[in-house]
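For this view, one protein chain was removed and the others were kept in their places.
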Amino acid sequence: MSAALETPAARPFMAAQGAAVLVILAIACLLVPAYASAWTIEAILLPFLAFSLAGLGLNLLTGYAGQVSLGSAAFMAVGAYAAYNFQLRLDLPLPLTFLFAALTAAAVGVIFGLPSLRLKGFYLAVSTLAAQFFIQWLFNKFGWFSNYSPSGVISAPVLGFAGITFDTRESRYLLALSVVVVITFLVHRFVNGPARINLIAVRDNETAARVIGVPVLRTKLTAFALSSAIIGIAGVLWSFTYLRTIEPEGFNLDRSFQILFIAIIGGLATVRGAFLGAGLIVVFPLLLSRGSAWILDGGLDAGTVQLTQRIILGATIIIFLILEPNGLSAILDRITARTRSLFAKITRGRA
Amino acid sequence: MSFFRRLAPALLAATILTGSFSTARADEQFFPLQSYRVGPYAAGGTGFFGGFIDYLTLINDRDGGVNGVKLTWAEGETEYEVEKGVEVYQRLKSTPGIAAWNPLSVGIAYAMIDGVTEDRVPLLTVNHGRTDTTDGRVFPYVFPLLLNPYSESSGIVNYIASKEGGAEGLKGKKIVVLYHGSPYGKETIPIYELLAEKFGFELVQIEVPHPGSEQQAQWLQIRRERPDYVVLRGWGVMNPVALTTAQRNGFPVDRIIGNVWSNSEEDALPAGDAAIGYTAITTQASGQEYPVLKEIISGVYDQGKGNLADKNRIGSVYHNLGIVNGILNVEAIRIAQAKFGNRTLTGDEVRWGFEHLQLSPERVKELGAEGLFHSINVTWDNHEGEGYVTFQQWDGKKWNVVSDWIAPDWALLRPIIEASSEAYAREKGIAIRTAADVDTVIGPN
Partner (left out) sequence: MDWFEFLFAVEVAVGGLLSGVMYALVAIGFVLIYKTSGVLNFAQGAMVLFAALTFVSLVEREVPFALALVVTLVIMGLLGLAIERTVLRPLANRSPMTLFMATLGLAWVIEGGAQLIWGTQVHALDLGISNAPFEIGGIYISNFDLVAAAIALALVIVLTSFFRFTRTGLSFRAVADDTFAAIAIGLRLNRIQAAVWTAAGVVALVAGLLWGARLGVQFSLSLVVLKALPVLVLGGFDSIAGAIVAGLLIGASEKLAEVYIGPFVGGGIEGWFAYVVALAVLLIRPQGLFGHKITERF
């Protein structure tokens, strides 16, 4: 798919795509902090950023390397709790906190990735639930992780670095944004680099991959490590820039499913898919609830409205999966392809 | 994809709606409600928010509001999830004339503490919440009204003492605390240890993993321990399962004492016969015999304005908790109006009202709630307000009160609360308030 795009004729178009990314970034950096409402930042953009990163991390594992995980929320929790404890106990500077949180999540990810060396498919997927339940239990059980907070819920401390404290809404947003941008760039490089072949070989045919000399073991564990590290950082963003509170229940199985949903609906094995998927999962329920509140406005009791929304949400997932197997990313591809042919027609017309 | 082409205009239309809108005009006081009507805790959410809304409706229809100030509200569904609660908070917080927040969820309350302190709007966590917010010196805007988790533990132990013929009777007894495997369940572990030391009873605390649909191992352990009492600190489905599993293992149900989140009809009813004789703590009695309930039935439900879909739930534990919560909110506004005038108050003015929320048993009787709850005595530094507790027993169909109003041992708990809140103040760099700060109130503009 992407190989097809890299023909010489497509080059001006690639440049246009790059430009589009830059424009979006410029808006995100400059216009959003200045003009967006508190609600837009707190209820849409901050969860969107954290979810995108988590979706990106899982996509690396599931989309590129073909290993399914249902324990993503647990790795978010590892990142969040690690960051909290590194800040609290070692008072590390911010970049190091992020790095160490990522490393911790990576280490835990490798441990829980070990079964992938023997298991496949749903057997592996269900096994990753072990991580989900064990890690939630661990943080809940041992007060040390939450610094013996009496109710077990932590108020996340304000992050700060080099004289800047990220306490205002806008600064938290910009911090989250920069982290997401940097990591997305690195992931983009990684999946378009030499590692891509190994990952996809393992995903598509493990035995064949072994035959042509791909280090299957190492590739799988690398995928688990990188994916968990990124999801761990997503956890840091989730708890420190978005909710500013940390509790084990916030990283439950439903959260893991949400992340899987983002990766699949967005489009497996694409970088932008994570962003599209996260956008859908953050924005769609909000629109649905606002829309139904507006349309029904007191006509039905609140419980009925909520249950109806749940049904619509579930049905939308199913309809979506039926209509568009390759996710939002494929839709975007179609749109760009159409624009490109239009673009080509215009240039041809001029020549 | 035609589906998405069709979706697009809908998305656009809905986006326009997402800006904040105002519902409160002059002389209205607004309650943003972070309710939960779907999901695992829907029974609690519909009962509590139903009772709250019913009481607000009653005040509007019967009295024309509080001294002429109409009460308004808007609901946002949270499904008891923190991030949904935060979204609703962000969406509704710029609505003018907000009186107070009442999320009925510890997790959501935690995520709002910084925000409401900045906004200067009270945050109420009736019967639950973060225990150390009782200390109004550190948390000016947070009110765990009536009963915080520590007081609850003390109230339960005092009740057991009363059944054993006084504090002396606890010596050498054995109590098992069966708690839900969550931060909520674990919160009182040190308090029970403290109480065990003070009263000289033997204590075993056993955890039930979430959600608690399987407890055979735990109840076998309990049977091996042969305790005199089991305190059930449950949540949701864990409660009925505890009762049926106790029955299966031959543990007498009248020796099981439930805490404040194990005390509803929804906790006992599913256990069927196994629940008959089960006793639980409560701050508000259930039943429809109180004057305020009768007025709600005649003035709200009979007019077709009731919030509960199922009228059989009128007077249930959660419904009555919602009503009591309504009374506390409305009276705080009334008290604040007496000082600041009968108009839409600012959040900070309502905070002042809550900090002077003192309802004697006589006043409670005037409000038509005698026997429904005892009294409250909130001060600027005690945001819990010395709520009394009572105990109710399940007879297979409904709860019956089986004890007097019992006072928890507040003096014993206060130093622990202060140690915790002061640590929080140090960590967050918060200056500890003095009595002089209470009357510094931010008025309108």
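Which chain is which? They are A and B, in the order written, and residues in each are numbered from 1.
Heads up, the rule we're going with is that a residue touches a chain if its C-beta (ideal position, glycine included) is under 8 Å from a C-beta of that chain, and two chains touch if they have at least 3 such contacts.
Just so it is clear, the model here is predicted, and its values are computed rather than measured.
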Given B:P209, B:G287, B:G385 or B:P408, the one touching the chain that is not displayed: B:P209
Candidates B:T244, B:T283 or B:S420 - the one touching the absent chain: B:T244
Candidates B:D54, B:D119 or B:E266 - the one touching the absent chain: B:E266
On chain A, residues whose C-beta touches the chain left out of the figure: 62, 66, 68, 115, 118-123, 125-127, 129-130, 133-134, 137, 141-142, 203-206, 253, 257, 260-261, 264-265, 303-304, 307-311, 313-318, 321-322, 325
Touch list for chain B against the chain that is not drawn: 37-40, 42-43, 46, 181, 206-211, 213-214, 216-218, 220-221, 223-224, 236-237, 240-241, 244, 247-250, 265-266, 269-274, 309-310, 313
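By definition in this document, only the chains that are shown with their structure count from here on.
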CA centroid of chain A to CA centroid of chain B, Å: 35
Contacting residues of chain B [partner chain A, same complex]: 1, 3-4, 10-11, 13-15, 17-20, 35, 37-38, 42, 46, 75-77, 79, 81-83, 86-87, 90-91, 93-94, 106-107, 110-111, 113-114, 130-132, 149, 181-184, 186-187, 190, 207, 209, 307, 309, 420, 424, 427-428
Touching residues (chain side chain A, partner chain B) in the complex: 37-40, 42-43, 47, 137, 140-141, 143, 146, 149-153, 155, 157, 242-245, 247-250, 254, 286-291, 294, 301-303, 306-307, 309-310, 319, 323-324, 331, 334
